[in-house]
Structures are given as structure tokens and as C-alpha cells.
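For this view, one protein chain was removed and the others were kept in their places.
Note that the chains are named A, B and C in the order they appear, and that numbering of residues resets to 1 at the start of each chain.
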Amino acid sequence: MHTIRVQTEDFDIAAELAAMRTNPAIGAVASFIGLVRDVNEGTGVATLTLEHYPAMTEKALAAIVGQAQQRWEILDCVLIHRVGTLQPTDQIVLVMVASAHRGHAFDACEFIMDYLKTQAPFWKKEATPDGERWVESRDSDEVAASRWHA
Amino acid sequence: MHTIRVQTEDFDIAAELAAMRTNPAIGAVASFIGLVRDVNEGTGVATLTLEHYPAMTEKALAAIVGQAQQRWEILDCVLIHRVGTLQPTDQIVLVMVASAHRGHAFDACEFIMDYLKTQAPFWKKEATPDGERWVESRDSDEVAASRWHA
Amino acid sequence: MLTILYFASLRETVGKASESRGLPANPTVAGLVAELRSRGDVWAAALDAGKRWRVAVNQEMASLDTPLRAGDEVAIFPPVTGG
Partner (left out) sequence: MLTILYFASLRETVGKASESRGLPANPTVAGLVAELRSRGDVWAAALDAGKRWRVAVNQEMASLDTPLRAGDEVAIFPPVTGG
């Protein structure tokens, strides 16, 4: 069981958690929220614009969640990623994984984030006092994703 | 910066997240919620009662959060643990850790849960159709906590 | 004098939540537990060397060789199960 959404609107972690809590077999919920920071690499960020490849995005996200479901015992999973123009402190992404016990929930949540960072077709552009710039991918994200290879 | 609370009342993850989001340096929030399950070790659970050692509890929780703050770059941290009698699907514990980047937030959140499970003076008693029983500690929790030893 | 507190299943087994008593002849956690165990019956059962129990002294986790002084608060309890 899982929910995947790509949207311009904001999301509410409490609403997603409440939906999961209807299943009394769930003992552990691990979640991650990514937020827009007001500084990146030493420069102020006024807005962050997220572009994506619509035909591919949900397919890529579903593949990542599917891999997590094969590796861990997941009772429920929510993955929401926003696109469009956001401000500092705005929410970008939510990953929430429910399991009977915490080990599976934590591992699956971190796995999904690591794979999303390297596999899902989103790109960030920042508006700074010096103009617009595309965010560069980080080698540390490739390293994080490679940890999960068997 | 951190908040530690031990309380009988429920908590609201959205309210805790909103308080953190006033700091625009935060880019990553990892969180964990523990819930009461309706079955444990094959037996139905009607209620779960949490006892603690009041004079020690907040001191132990503050020591755990302090260790996390020494090991990782934490911008904010919330730890709330409930006591008293709870029902299946009720929330037991919330750990929420904010950092600039996700690696620190995930690691610190999981570390705090692993240490809480083996170091903080809480005990669970379940009401089942066969009567009341104290929950036994799990060897797997000792193993999980030992992972973090340097 | 020491204040001794018992929690959870251990409190139920020994039938009391707290007591006051003097320092043991061997003023360590091990010395105190040995004297409590020598009460026999439920005390010997609850504090059996093979059983799993934990001790905190002045609200911090302690070990068998932790020294005890007059005025200390000693808590004895089963392994914790919070979270």
C-alpha cells in the first residue's frame, strides 16, 4: 500500500499520519521532510523553482517505492514531492514509511530519499541576489545511494 | 536547541514541525513516531500502560539528546514521550531532528530512538484477553544501540 | 540512609515501591543487592544473579561496582521498554 503525489500545493504531515494510523498493525512511522533553506553554498536564496519531467516522475517514484517494498516490511508509504516556485522554509518533499517495527521504517525511509536524490527527474533552480542558478548535483548523494547496493 | 517533554497528553507532529520551520537554515527534518499496536507477540492488546521513574526520565532523555548533539550538527530537536494508559493506534513517542542536510538528521533521529529504547526508564504493561503482562525487553534493541559505539 | 525505589515488574514481585535503609556493609551496588537478596523468598527470586535487572544511583545508570553513600537514591528495575 502506498501513495505517490507530485503537486504544486503544500502538504500536511499530520493529515498523512492520521490516514496511516487507521491501521493498528503499525508500530513505527519514520518520516523525512525536505525544506527550502534561505542560504545555499554561502549565497542567499530568495526562491527555489522545481522543474520535473512529468511523464517520467511518478513512474520513477513508484519504482523507488517498489524497490523499498521488496527490501523491507512496509505497511504503508507516502511520498509527496512538490514542483513549482517555493520560498525559504517551504516544504519540498515528504517521505513517510510505516512498519511494525522501527528498523524497517527508518531504513526504507532513508533508502527512498537517497534514491529519489539520484534517480527521480527533478531539477532545482535558485534565485539569488546574483541572478538565477541551477543547483549542482552532489557527489555525496551518489555515495549515499551506493550504500544500498547489495 | 531542543525540547523534551514527558506527558500524559497526546502530541501533534504538525505543531512541532511548524515551530521548527521558523528557522530557515533547516533543510532536513527526520522524525519518528511510535504507535500502540493491537497485537504483540501473537496476542491482542486492549491497552498499553506506560510507567516511568519521574525523577530520572527527563535527565536520561536530556543526556541522550546531548550525546546526539555532540555527534551530529543538529539545528533543533524535539523528544516527547507519553506515559499513562494508551489504546491501539495511540501515539507513544515522537523524535524529530532538524539539520541543514539529511544525513545528520536521519542518523541522530535513529540514534536517539535506539538509546531511548535501552537507556530511558520507561516500562510497558499490556492488557490482553489473558490478563496483564509486562512487555519484555528485546535483545534486538541492545544490538541496535550497540551499533553506535565508536 | 539510602532511599531505594522499585519499578515495574520488580516492584510487583517484591511487593513495595520504596523503602529506606542503611548503607550495606559493602557500600556498593553489588553489596546492597547481595543484602536485599539475602532476605530470601521473592527478593532472592527478583534479584537472582541470572535475572535481568538494572540499577540507577541518583537517577543515573549504575553498575555493580558503583559506590553508595548516605543520602543516595538507588532505583532497581527490569530492563527498560519505552519508545
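Convention: contacts are C-beta pairs under 8 Å (C-beta built on N, C-alpha and C of every residue); 3 or more make two chains touch, one makes a residue touch a chain.
Note that the coordinates shown come from a computational prediction; the quantities given were computed from them, not determined experimentally.
Please provide the labels of all shown chains that the missing chain touches.
In the entire complex, chains touched by the missing one are A.
If I consider the whole complex, including the chain that's not displayed, which of A:A14, A:V39 or A:V135 touches that chain?
A:V135
With the full complex in mind, choose from A:T43, A:Q87 or A:Q119 the residue touching the hidden chain.
Answering carefully, the residue with contact to the hidden chain is A:Q119.
Which listed residue (A:R21, A:H81 or A:R102) would be found touching the missing chain in the intact complex?
The missing chain is touched by A:H81.
Even though one chain is hidden, which residues of chain A still touch it in the full complex?
34, 50-53, 55-56, 59-60, 81, 92-93, 113, 116-125, 134-137
Basically, only the chains that are shown with their structure count from here on.
Taking each chain's centre as its mean C-alpha position, how far apart are chain B and chain C in Å?
26
Determine the centre-to-centre distance between chain A and chain C, using the mean Cα coordinates as centres, and give it in whole Å.
Chain A and chain C have C-alpha centres separated by 48 Å.
Do you know which chain A residues sit against two or more other chains?
102, in rising order.
Among the residues of chain C, which are close enough to touch at least two other chains?
Residues 83.
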